[in-house]
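Here's the structure, in structure tokens; my notes come after.
Note that this complex is displayed minus one protein chain, with the remaining chains in position.
Right, chain A next:
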Amino acid sequence: MMGRTPTGQPGFLGFVHRRRRGAELFLLILALAVGIGGYAAVGIGVDGAVPTNIVGYGGWLAVLIVACHVAVRIAAPYADPVLLPVVAALNGLGLAVIRRLDLAQIDQAAGTGKAPHVFANDQLVWMTIGVSLFIGTLVVLRDHRVLQRYTYTSGLAAIVLLLLPMFPFIGREVNGSRIWVHIGPMSIQPGEVAKVLLVVAVAGYLVVHRDALALAGRRFLFIDLPRGRDLGPILAMWLIGMGILVFQRDLGTSLLCFGLFLTMLYVATERPGWLFVGGLLFVAGAVGAYFVESHVHARVVTWLDPFGAWETGSQQVGNSLFGMSWGGLLGRGLGDGQPWRTSYAESDFIMSAIGEELGLTGVMAVLLMYGLIVERGLRAALVCRDGFGKLVATGLAVIFALQVFVVVGGVTDLIPLTGLTTPFLSYGGSSLVANWVIIALVLRISDQARRPVPDLSFEEPAEVETTQIVKAVRP
């Protein structure tokens, strides 16, 4: 069955190729309303007046978002129209909430002579850099399959980046985790960049080796177990993950890397046995870490009883819970809560600040937006025509899903807390820039996937696997 596109070209297998750029623009205007409206609401909530720089701020936000839109229109006209508006709304909301926390810091520092920690301006600069890289990625990378050539290069780069914080002089330990690198005045978390490279490397490796991984093996207890020699890469990833956990004391990144690798392996080989083996390995590692690493142990103890050691231990999770419960269904209103009571509210705990001031409603809205990003990423993977693109899109979507689950779950005491940023909301340059690049990659893949096939040759798409049936013909 053939569909029709607005351009008059016939679609493939009923797929209607529509650009939907107008819809994207409309959604972007709504997203802009979230960002600028949130900024204005923060001013009204805290100071009782719309901030004086609202025109300059709103204007700059609009410029960034329109630039993104124009870049997508030119460089990736068939890209998914929902992703960019959702991301723009999240980034705008994050900026507003960070600004709100800045105002609280300024308020608290007033009269004490101490300089307040302010983040919103830096975050706006990081957003500008992120948007520039987003546009750059879309413009420079016209076909994502090019990345497949850099499979091993990016793999190596990812490992180097992950190891960087371990080097003396440049590596820094912050709050118990050694995941920072300081170069001059700059401080970055190389792990945020590494995860993008890791997706590319793993996808490139798997798309080549998937058959060997998928087909060899034996069945045991209803589960197809992989061959012993194919366990090499998974063991290597496990060791990397555990290395991050042990040497950098970063449970979040460790979980993210390993989880990412496992799901991509599962998608590439279509064998749940990998999940089983990998899951066992991870549980073994995590249990070991619980007994060996005091850092991990403390997190688990706090998770089980966030109010247990109120005077002596960390009050962070408890304060986060108090904030969210106080927000209730509708929230205190921007500027009317006390989100500063939770330390690191502007980074790891920004969801708790949103829960306090925007209530369950705000939390649900944000979670649904993340759900949309994941869903749109996986959809791009589904319709993508090449295996590499499928794997990359899946990996990037899974990074989002895992990261949101781990950080929001930690903040709401569903699982032990792990230090990860909340994508697009949290303050943090490396994370914001990396996430903008991730979105650019997903848009690139979705553009390729949704674009009409140029030569109309009905070439077999990679995911349709036909079985040749050789009939025995009797003469």
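Worth a mention:
Throughout what follows, contacts are C-beta pairs under 8 Å (C-beta built on N, C-alpha and C of every residue); 3 or more make two chains touch, one makes a residue touch a chain; residues count from 1.
Keep in mind that, in the parts below, contacts and distances are computed from a predicted model.
According to its UniProt record, the chain left out of view corresponds to "Penicillin-binding protein 2" among "Penicillin-binding protein 2", "Protease modulator HflK", "Heme exporter protein C" or "Molybdopterin-containing oxidoreductase family membrane subunit". Residue in contact with the omitted chain (choice from A:Phe322, A:Phe349 or A:Trp436): A:Phe322.
Within the whole complex, the absent chain has one touching residue among A:Tyr78, A:Trp238, A:Phe258 or A:Phe405, and that is A:Phe405. Looking at A:Gly335, A:Gly387 or A:Gly419, the residue that reaches the missing chain in the full complex is A:Gly387.
In the complete complex, the residue from A:Ala268, A:Leu417 or A:Ala449 that touches the missing chain is A:Ala268. Only one residue from A:Gly130, A:Gly191 or A:Gly359 touches the chain missing from this view: A:Gly359. Where chain A meets the missing chain, the touching residues are 107, 263, 266-268, 270, 307, 310, 318-319, 321-329, 337-338, 341, 355-356, 359-360, 363-364, 367-368, 370-371, 374-375, 378, 381-382, 387, 390-391, 394, 397-398, 401-402, 404-405, 408-409, 412-414, 462-463.
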